[in-house]
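Removed from the display is one protein chain of the complex; every other protein chain stays in position.
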Amino acid sequence: MIQINTSRRVEVVDITPDVQKEVEKSGIKDGLAVVYTPHTTTAIVINENEPGLIEDIVFVLDKLVPRGAGYMHDEIDNNADSHLRAMLLGNSVVIPVTNGKLELGTWQRIMFLELDGPRSRRVIVKVIEG
Amino acid sequence: MIQINTSRRVEVVDITPDVQKEVEKSGIKDGLAVVYTPHTTTAIVINENEPGLIEDIVFVLDKLVPRGAGYMHDEIDNNADSHLRAMLLGNSVVIPVTNGKLELGTWQRIMFLELDGPRSRRVIVKVIEG
Partner (left out) sequence: MIQINTSRRVEVVDITPDVQKEVEKSGIKDGLAVVYTPHTTTAIVINENEPGLIEDIVFVLDKLVPRGAGYMHDEIDNNADSHLRAMLLGNSVVIPVTNGKLELGTWQRIMFLELDGPRSRRVIVKVIEG
């Protein structure tokens, strides 16, 4: 398990080294790694960790699912946008593991998206042999 | 396999208990559950099952991919929006299984999204040991 403490409402955290460590701990050389967030207002994506692009992600989410746009769920918890963004992005990624290493492309990084922080979060890494 | 009969064009069905039953039937205590829809106008997501939020999902899909917005595919089948929404949301989820249970977070539910109902649908649950 990976522990993450976020400090802003929307924040992108590169967890690639943590996931690689979990793969090594598993001892599995060949198979799949599933990176799974058990929260409903966070997401996991794989892409490039470039500071400008990180700002662009936040900009696009704001445009596609603006905060406080008259959502019903906001009457209960004021974070409907966080849930809706999480659904669009997805709560897990699956990565092939070969020779004990995540088979990531040159520019690929595993990124945790906090969408309703700051909070204390956790991410489950399950490695399957095969 | 899970059988679902929907009664509206767009409908969200909580299938968490059905998926948990399939995990128990598999006898597998530790591994992965893949929840997979074989249809091209439905989706599977994991999020909170709160009635207001369910309405918000429908509202956001209407805004992002409105029905009948001049799509080419509508000339053939009049459900381009259903296909396009399905692609954005995804047709499967993967959930870690531990001690014979889906490792869902406190608020997480597995939800089937009908996007071109009403119809008779099925969902495949594949459980892999590891």
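In this document, chain identifiers A and B correspond to the written order of the chains, with residue numbering beginning at 1 in each.
Simple rule for what comes next: contacts are C-beta pairs under 8 Å (C-beta built on N, C-alpha and C of every residue); 3 or more make two chains touch, one makes a residue touch a chain.
As the structure is a prediction and not an experimental result, all values here were calculated from the model.
One chain is missing from the display, and on subunit A it is touched by residues 31-32, 45-48, 50-53, 55-57, 59-60, 64, 88-90, 93-96, 103-108, 128, 130.
Those residues of subunit B that touch the chain absent from the view are 31-32, 34, 36-40, 64-65, 71-76, 80, 83-84, 86-88, 90-92, 94, 124, 126-130.
Here is the rule we go by: only the chains that are shown with their structure count from here on.
One finds 20 Å separating the Cα centroids of subunit A and subunit B.
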